[in-house]
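Every protein chain of the complex appears in place save one, which is left out.
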Amino acid sequence: MSKYKQIREEAYEANMQLPKLGLVLFTFGNVSAADRELGVFAIKPSGVPYEELSPKKMVIVDFEGVTVEGKLRPSSDTLTHAVLYKHWEKVGGIVHTHSTYATAWAQTLRSIPNYGTTHADHTTVDIPCAPPMSDEMIQGNYEYETGFQIMNCLAEKGFSYEEVEMILVGNHAPFTWGKTPAKAVYNSAVLENIAHMAYLSEQIRPHNPKMKDALIKKHFERKHGPDSYYGQ
Amino acid sequence: MSKYKQIREEAYEANMQLPKLGLVLFTFGNVSAADRELGVFAIKPSGVPYEELSPKKMVIVDFEGVTVEGKLRPSSDTLTHAVLYKHWEKVGGIVHTHSTYATAWAQTLRSIPNYGTTHADHTTVDIPCAPPMSDEMIQGNYEYETGFQIMNCLAEKGFSYEEVEMILVGNHAPFTWGKTPAKAVYNSAVLENIAHMAYLSEQIRPHNPKMKDALIKKHFERKHGPDSYYGQ
Amino acid sequence: MSKYKQIREEAYEANMQLPKLGLVLFTFGNVSAADRELGVFAIKPSGVPYEELSPKKMVIVDFEGVTVEGKLRPSSDTLTHAVLYKHWEKVGGIVHTHSTYATAWAQTLRSIPNYGTTHADHTTVDIPCAPPMSDEMIQGNYEYETGFQIMNCLAEKGFSYEEVEMILVGNHAPFTWGKTPAKAVYNSAVLENIAHMAYLSEQIRPHNPKMKDALIKKHFERKHGPDSYYGQ
Partner (left out) sequence: MSKYKQIREEAYEANMQLPKLGLVLFTFGNVSAADRELGVFAIKPSGVPYEELSPKKMVIVDFEGVTVEGKLRPSSDTLTHAVLYKHWEKVGGIVHTHSTYATAWAQTLRSIPNYGTTHADHTTVDIPCAPPMSDEMIQGNYEYETGFQIMNCLAEKGFSYEEVEMILVGNHAPFTWGKTPAKAVYNSAVLENIAHMAYLSEQIRPHNPKMKDALIKKHFERKHGPDSYYGQ
């Protein structure tokens, strides 16, 4: 077990952040942590309450979705994680939640417009909402296809997974990712916050205009551009 | 008292979950736990604050609504519980709350449309809202009739209580049930969450379309179908 | 000091409930507790943070609004309390807060319609909203006139202070009262809950219809009528 120790602990710690950040009710969420060298990821077991989790209970799965180690059944969303890890080489962590505001947007099939710097600090574009899949994809290998639906949505919009680390899956809920599981969890909390404020802004001002391009660019680049000056 | 010990403790534990889950203000809610062999249920005493509850204070009532054991007066909603236990043989727990979002929907007499997988994970249909009773029923044996109003609403819509474990009572508030009191409490929290997100979705997109049938079926069956693969 | 000990402690305990129930930000609220035999009430000192309160810091004031005992200045709303105690003989406690949802309704000058049993469990009528005072009253003895504005609003609508224990003061915020300070605080929390749910119901269903009279009557009377059967 020792060679998976680090990702088990990373996955455990990251999963435990979800209830602390108010992003999950009961077991409605999961985080995975990848080890790129070993070609596997650790993921939350399916349906196990957060208070009963431990690093040991994390399930080790390869990028084809095959369980490599662990007695428990992995999250029912495991194949979505596997597909994304397989195709996105620089991703080290993936999160799925049903957080309230982001999920409410997903249920409308609308992308979240970029209304302010809180949003632009994290991405220049509207948070995309992938359309629901065809009936064939749903009835087929559903969770596997969900991964492709996410990738296709980004591809159609011309976004790279390194620029845009969050997406809504239509009628379902958000997925986020990042270089580490901790960053992916951070992105889930940011997305929920952005979703909350965009909802409020549209209530306060129907047909709310988006922010100007210069401001979007400025805020994104002060955190992420080559001359970024946010943080230490 | 020992023969009722288990349901007293189950009812106590389940009642104490309501404030923890943010589903009740003061004493506005109650849970009961049935013992099918003994033909009785344990229910919260009326108007007693949660912090003063104990297993011993739970009141034992039979399926006609007659108190069998206990010094305190049972919940004012006891007859509704009794009617439902009498007619629904596989139900082991019933919950009534005035949780904020579910009650707000009940106050509009609208059913909650199925907008996403969080909803479809739990039921394929819209959460029904039973219409207010006739004046005669209200002025008669009100709580007893509430039980029939719930059953009639399900019957008219062709739903079985095993498929649909939650309902709104028009102008009043939600009732949920399940095989165990813990499952019934879980359903109350899920209903509140669904109610919150459906409300938000309609604000974000007026005339929000419902989700497609294939996706509803998929999500319900991965948790509840013969080939379900959620959980351990 | 000993003869005021009980109301000092009652007022202290009741004031401390406001932050616990989420009804106040900083010092935006106050509770008083009356001693009818002594013709005085104990009230929160003005602008003192809740965490620095103690029974000893409560200020003793008579029903004319004159401070009888205490080194601190009483709440700036003291004269409103005094007027109400003077005219309402059976009131033992009064609460003023700026709780979010009730205050939002007060800011619209609308009464809160009776949409459900949570409301009807406490009063049969819409929660009244007193109109803003005339400029003369505002520029005169403002807090004193606020008491009269509250009484006049009830009188015009034909409500007695014993039937209706809560009111919104237009463009300002709610006041509630009761036989005891604890009951008055309970009423403030109930009002906030009712205000929240009525707001949501109108969002979910614009032009939401009110509930039927028979149901209003039933719920009020099962808690407050001569044959009430709620509680112990």
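A, B and C label the chains in the order they appear, each numbered from 1.
In this section, a residue touches a chain if its C-beta (ideal position, glycine included) is under 8 Å from a C-beta of that chain, and two chains touch if they have at least 3 such contacts.
Here the structure is a predicted model, which is why all the values come from computation and not from measurement.
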Displayed partners of the chain not shown (whole complex): A, C
Which of C:38, C:104, C:182 or C:214 contacts the chain that the document leaves out: C:104
Of C:25, C:66 or C:155, the one touching the omitted chain in the full complex: C:25
Interface with the undisplayed chain - residues on subunit A: 115-118, 186, 189-190, 193, 196-198, 200-201, 203-205, 208-209, 211-212, 214-215, 218, 222, 229-232
Absent-chain interface as seen on subunit C, which is shown: 25-26, 28, 45-48, 72-73, 76, 98, 100-101, 103-110, 132-133, 135, 138-139, 142, 171-173, 199, 202-203
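To be clear about the criterion, only the chains that are shown with their structure count from here on.
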Fitted rotation between subunit A and its twin subunit C in degrees, CA, nearest 5: 180
Distance from subunit B to subunit A - Cα centre to Cα centre, in angstrom: 33
Subunit A-subunit C separation of Cα centroids, rounded to whole Å: 46
For subunit B, residues that touch 2 or more chains besides their own: 203
